[in-house]
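One protein chain omitted, others in place.
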Amino acid sequence: MPEPIGPRDRGGTAERTDGARPDVLPDVLPDVLIGRPDDAALSAQLLATTTRPFTRGWKLGFAICGALTLLLFALVTLTVLRGIGVWGNNMPVAWGFGIINFVWWIGIGHAGTFISAILLLLEQRWRTSINRFTEGMTLFAVMQAGLFPLLHLGRPWFAYWLFPYPSVMDTWPQVRSALPWDAAAVTTYFLVSVMFWYLGLIPDLAALRDHAPTRPRRIAYGIFALGWRGSVEQWRHHKVAYLLLAGLATPLVVSVHSIVSFDFASTGLPGWHSTIFPPFFVAGAILSGFAMVLTLIIPARRVFRLDNVITLRHFDAAAKLLLVMSWIATYAYAIELFMAWYSDDPYEGYQQLVNRPGGWYAWGYWLMIFCNCVVTQLLWSRRLRRNLKLLFVIGLLVNLGMWLERFEIIVVSLSRDFLPSAWHLFVPTWVDLGILTGTLGFFGLLFLGFLRLVPFVPVAELKQLRAELAHEEAA
Amino acid sequence: MPTDGFDLEHGVRQEALERAVARVGHGWHGIAALVELAAASAWPAERAAHEAAPDDPGAAPGDPALSRRSFLQLAGSGAAAVGLAACSSRPSREILPYASQPPELTPGVPLHYATALVEDGFATGVLVASHEGRPTKVEGNPDHPASLGATRAIEQAAVLQLFDPERARLITERGAPAPWAAIEAVLDAARAARGDGLHLVLEPTTSPIAIELIRRVRAALPAAGVTFWSPFSPRASLAGNRLAFGRPLQTQLELRAADVIVALDADLVAEHPMALAYARQISDRRRVVDGGSAMSRLYAIEAGYTATGVIADHRFSVRGSQIERVAGELLAAVLGRLGLAGPPPALTARLASVAPAAERAPWIVAIAAELTGAPGRSVVVAGERQPLVVHAIAAAINAALGNLGRTVGYTEPVAFEAGQPSHDLAGVVRAIDRGAVTRLLVLGGNPVYTAPQGVALAGAIGRVADSVYLGLYDHETARACRYAVPGLHELEQWGAARAYDGTLTPIQPLIEPLFGGRSVADVLHRLLDDPPADARDRLAAAWSRLVPDAPLEAALGLGAVPGTAAPHVAVELAWGALAPVISAAGARSPAPLELAIRPHPFVHDGRYTNNPWLLELPEPITKLTWDCAAQLSPATAARLGVADGDLLALTVAGPGAAGGDTVVAAALAPTATIELPAIIVPGHADDAITVHAGFGRDGGEHTARGIGASAFRLWRSALEFHPAITAVARGDRRPLAITQAELSDEDRPLALTGTLAGLAGPAVRDALAHHRGAQPSLYARRPHAPGAQWAMSIDLTTCTGCSACVMACAAENNTPVVGARQVRNGREMHWLRIDRYYRGPADAPVLAVQPMACQHCELAPCEYVCPVEATTHSPDGLNEMTYNRCIGTRFCSNNCPYKVRRFNWFDFKDHRGLRIAARNPDVTVRDRGVMEKCTYCVQRIRRAEIDARVADRPLAGSDVRTACQQVCPTQAIAFGSLTEVDSPVVEHRRRPHSYAVLHDQGTAPRTQYLARIRNPNGALP
Amino acid sequence: MAALFPPWTNTATHVVLGALGALVAGALAAPMVCARMPDATGVGDPVLQPIAFDHRHHVRDDGIDCLYCHEGAERSAFAGVPAADRCMGCHDQVWNDSPLIAPLRASVETGAVIHWQRVHSLPDFVYFDHAVHVTRGIGCVSCHGRVDEMAAVYQVGRLTMRWCLDCHRDPEPRLRPRDQITNSTWQPDSPGQTTALARQYGTRRLTHCSTCHR
Partner (left out) sequence: MTALAPPAMMAEFASGPALLGGIRALRDGGVSRFEAFTPYEVAGLDELLGTRRSRLGWIVLAAGLVGGGAAYLLQWWINVIDYPLDIGGRPDHSAPAFIPITFEMMVLFAAAAALISALALGGLPRLWHPVFEVEGFERATIDRFWLAVGAGDSALDRPRHTAVLEAAGALRVVWSRAAAVERGGAAPGAAP
């Protein structure tokens, strides 16, 4: 019989630091794993996330997210039935919320891959506790993002024309366009993320196969565990494959947002036509991703009482990265302005120096600067880096700021391009707003399900980390 | 009734019509479904509802020549496909061949017929393409003097009016179906009374056949009254000429001979009945090859911006009421320079004391110097919206300059009894008020709507026992009358009309009357109790009687009878009669705010307001669609505290200040008010508001109904101009459906301008050279494929912005109508737009217009971003748009620097309704979710290619004319192959002012422009 | 204790995974295969007509030239179906009382339309022109097959875009002299003959989109 596991097994986790009092440890970096709980205790604590009772709060969360998901699907149906005229898009603003949301969501996904792949290669131990959480975020964000390239098509039922297949028309995708690149990149990114996530999940699924409370659940987990036994051979290939996937995902994550940026940079539109876009977009993506990580993990940590495995060390590191990425974004904004002035291109100059900071949508520009460049400067302070309430607010603001960044790039650039005769403003419709809200709900629904279905802190990896830490401390 | 064996019961005709139209609906380029449509629509609609109605022999088509191109014998037509566009499974459809195929017809090959479209009595000759009996496209008739191969936007849209499903279909009595016998009873009673109590209201007519008929009516029914009415038919010019020459005369211009043209509130190139010819004449003198080209000089003095003001070298904005004064000052200055002995001494003395107002003294003097420097080679013209005295002064100046007989001539009025009392609508009301009218026949027009406020026609009609209206629509007049009878569209009837210059033009039908209906002639013949006859026979008989020298068949082939222009008459200026009025000219002090009512450039006086194509066509100056607005200058808007879209209540005062001579003062309401949104027009004269007529319709025309407000409600009398009004901001607003909100070009080099003198020097030429030539590229350029390389060149100097090209493009290419709401959101679908930019100070700006469509870039930015090869490049240099491959990413539009691509945000195309019959079968009808844009009329190019190959001859660039090129009144558009070194388009490219828009973007556009060259007077700033 | 899964589940797993793989591959391949099947293209499906018109009899036995009835083929985009009076040109004299042509007689007498059923149908966004093909050396048989051997006419070519492109990419082998256009059995005398014809006709390789889509 599986051993019953639950809160009573938490044993070694009683010793905790108080998140609300970051000044307790002013100079020392907090530990990545507090209290060194043993394997059984860690397993019990972390596997228990899948067996928490369905409290009223959970039901409410699922209900809200479910309702918003229904709204999303209803509006998607409306859009497909009536045409994307139900959105606010027009000529010249032919891309609106659809592509903004696409870029925003896919950018959010990047933090997950960044944490799980790049930080793995860089041997950052603090990634271990949060990598699966952020990978889940990646998957669900990419799923939201993936909706939009389909949905924004005039004729979504022909979306398969973006992929090469031997058609009776003898026609093929046109690969000089950045959109088939996008299709390839987003598809690859989603599939590789799923693979990476799943590979890491297998040992923990095996643990749940052996310890989930009911037989149906154990069978379900068992099927996905594929019969994992933890043999030496399995661990050996698992480790190599995991490292290889991390090695592949690292250039992939850079390429994906670079390719997304090509949607803009490969055109001639003032405000889009810029070589700085690939690094600018990648940095912006990670900025928004880390903001979303903070937004999600601060409440999750509290709800699941994971203070011992997700410690102030994690938040401190995430906050520092947020600051770095914020500066890269700030640099990019500055370079855009500088190049617009230095190039003496009248169209680019008007776009960057007149229209964005002073045009109809100037409020969006300055709010973006505030969120992405100004607020983040608070993170210079160690004390504020460990103030979770503040971090949560900053996370929300940066999310907003990054959405506005895409709004500035897409809508504001399109609304004022070369010929003033064609200029026209964009105003979103309720369908635009509803779909954006709906994806937030759908994302939340998937994420809540994820939190309850699989251990979102990697148990095996954390146990191994503990063993390594113990070994080092012994030495 | 011939039904050609269609097995349809009476009761299902109407339903069958709908069904047939529904079948034609989806993406078709065929015609077979129209067979059913034919069967249904050819049945006189009232019979469907009233089987008991006796047949009308006069309306029954029996003549084989007519029915040859009628729908009925269409009984299927060849092999066109009808049905679903993108259907994957194999569509199994029917082919319905003719039972007996007409000899001149090959299914799939369109035929063209010459006919004429008539407005205010004047004919514009057109050629109409017919696909298996279905008229689809109107082109100008090059052999017709009032067309010269061009048309206005209005003619282009005529097919849509023909196929307007909202046309009247039934004879009604107070809205309820009525039999034709009821009308016959009225006519018989009128005849029995020898016209006693009968009054006819007709539109002005120039047709000798109609005139003969009217004379017969007068003779047979001597007691009958006849009145002609059309609100914007020439009236002031005739009256002014009567003042100057003693009798009403029609002014005829020869502008090719004019070096200097002064237009006093006269829109010669767009609003005039002869506008197409005058536009051609003016532009023929303004085609700039290089700095050494001779060029006429055009001065426009006007209140609102007009097309003439657009192309003018100098434009001075003067409120309408002050132009009278300007004219007087100009006359004084001219006479002062000439020192002529003609005028009576008193007048000379009076004029000697006239000094121009200080602010306009420089240009009055300069213009006078120009005019006197070109005696016999200059012309001064006054517009119809100016009082007669201005016309008289213009005549005096022309006489003084010796222009008469050279640039200006006079003919007897072409319209029947024009300038006579019978053209006074107030006469009808007076007659009714006298109780002298018991039977009123209103045959055509819409006088209840267009009557000046001082002519209370609607109420008067209500007092007539038997009133009958005949016309296309169930509109205001039709509803005011007891009976309404469906009329015939010009494309449905036989007849004749004269052009403004008098040229006789035959009218032939392109199609059997869609809804039955009667022509005016039918009613008049019935009134005279003529025996029933076929309309064509009647025309042939009358024609051979009235025009014995020109056989009808030949005239129908040519579309005009050459040599029938009205002869010019010798005139003598009556200085003596002029002296008192000239002395009084401009003596009144101006009101704080005045009103000018102008015909709308597209809906005219409201007769075309139910045509969605014309409603959605942006008004050339304001770019307003689907609405009517109060145009005012920025300063006046600031004074009134309004911005674009703010509602203004415009109120005209009651009687008293009225200066007209036909006001029925007693009928005037104390005040009349309409509400309109304001729209700011830089360059508009201050303290004046211009309102276009034709809106505020409240009849049964669903499309037109409820749009804007009627300017006629502020119009107090037919010869009153520029009344004082008050305007009060209402505090609320109505968003305007404007296609171009931006006024400025942000100093970007888009619509380049220069002066003729500048072009002669190196500076301007060098500056222009920066906008053409090769641009560096990382990739090697693809070599041109052998064969034609299509290209276009647009001359901005002669472009008047009249927008006929936009309409022609829409008619040719099946572009959908989207409605005001979508236009407001920037979703209009016109492939060609006319960009308009103001430059210079807001009170005296220069307006630049620039037709902008797909530039067919050789290095097209749109193509390389399309993910599915839906937009590609053809070997002959076309930027192809393959609709059926498009998935609608809209990436191409984002990367188009010219933003000329259009997207089907919704399913914009019509599905039901007769209007789809106006579609061009050679162009795919686009589905929802696909991109579309100008194709250089690729269907015409491929057709010409195929024709050349079938005929085994080489393709010449001149074999292809794009729709916009063909319609252009000033021939501003050249199109052809770059491989033909002597083609116009290559010759244009050699000119020093040829340039590419956004040349610095490296797109290598195939459409280039000739910069707009002005020829300003060096003596003026 | 007993394991959660019995041993047979190992085999079952592999079977299920294999089946899933096959399902995905099949789902991808099926539409591509189906689009090429006669059911989708309409190839080989004889169409019943309101009059039992037999091309074998008229073309092979009577030797009537295609262009006699389909006269638009040389002049128009549409080859056309003959008007009833064209049919009656002969059938006034021969078989004039046959019940088979009763609809024809009715059509001529009353003007009633004969509802012929379309055999070759292109989508509305495809603009095919008979005249330019027929006058530039493409024979009827190239697209329509041996109509002279068909009782009820059926479609021979797939009429897919790829099918059109096959010829448009390499038109030369299909060329024939103008006077052999309607000959169903014509073969080139020598391999060089079609090359010479291509020169004579100025045959081009037209594969850009607006060749057919406008």
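Each chain gets a letter, A, B and C, in the order it is written, and its residues are counted from 1.
Methods note: contacts are C-beta pairs under 8 Å (C-beta built on N, C-alpha and C of every residue); 3 or more make two chains touch, one makes a residue touch a chain.
Nothing here was measured: the structure is a model prediction, and the numbers come from that model.
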Just name the one of B:E139, B:E701 or B:E869 that touches the chain not displayed here. B:E869
Have a look at A:W181, A:F290 or A:F450 and name the one touching the chain we're not showing. A:W181
Which one touches the absent chain: A:L226, A:I276 or A:L440? A:L226
Touching the left-out chain: which of A:I259, A:I310, A:L388 or A:I435? A:I259
Mind listing the chain C residues that contact the chain we can't see here? 1-10, 13-14, 17, 165, 207-209
Where the unshown chain meets chain B, residue by residue: 779-782, 857-864, 866, 869, 872-875, 1004
Extract the touching residues of chain A with respect to the undisplayed chain. 2-3, 38-40, 43, 164, 170-176, 178, 180-181, 184-185, 187-188, 191-192, 195-196, 198-199, 203, 206-207, 209-211, 222-223, 226-242, 244-245, 248-249, 251-252, 255, 259, 262, 460-461, 463-464, 467-468, 471
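Simple rule for what comes next: only the chains that are shown with their structure count from here on.
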Between chain A and chain B, what is the gap in Å from one C-alpha centre to the other? 59
Please work out the Cα centroid separation of chain A and chain C, and write it as a whole number of Å. 54
Starting from the mean Cα coordinates of chain B and chain C, work out the distance between those two points in Å. 47
Multi-chain contact residues (two or more partners), chain A: 169, 171
On chain C, where are the residues touching two or more other chains? 35
Sites on chain C touched by chain B in the complex: 35, 40-42, 47, 71-72, 74-86, 106-108, 110-118, 121-125, 127, 129, 131-132, 135-136, 202, 208-211, 213-214
Touching chain C in the complex: which residues of chain A? 1, 165-171, 209-210, 215, 218-219, 222, 226-227
Within the complex, chain C is touched by chain B residues 4-7, 27-30, 35, 73, 75-76, 78-81, 83-101, 106-109, 869, 872-875, 878, 880, 882-885, 922-925, 935, 938-939, 942, 946, 949-950, 952
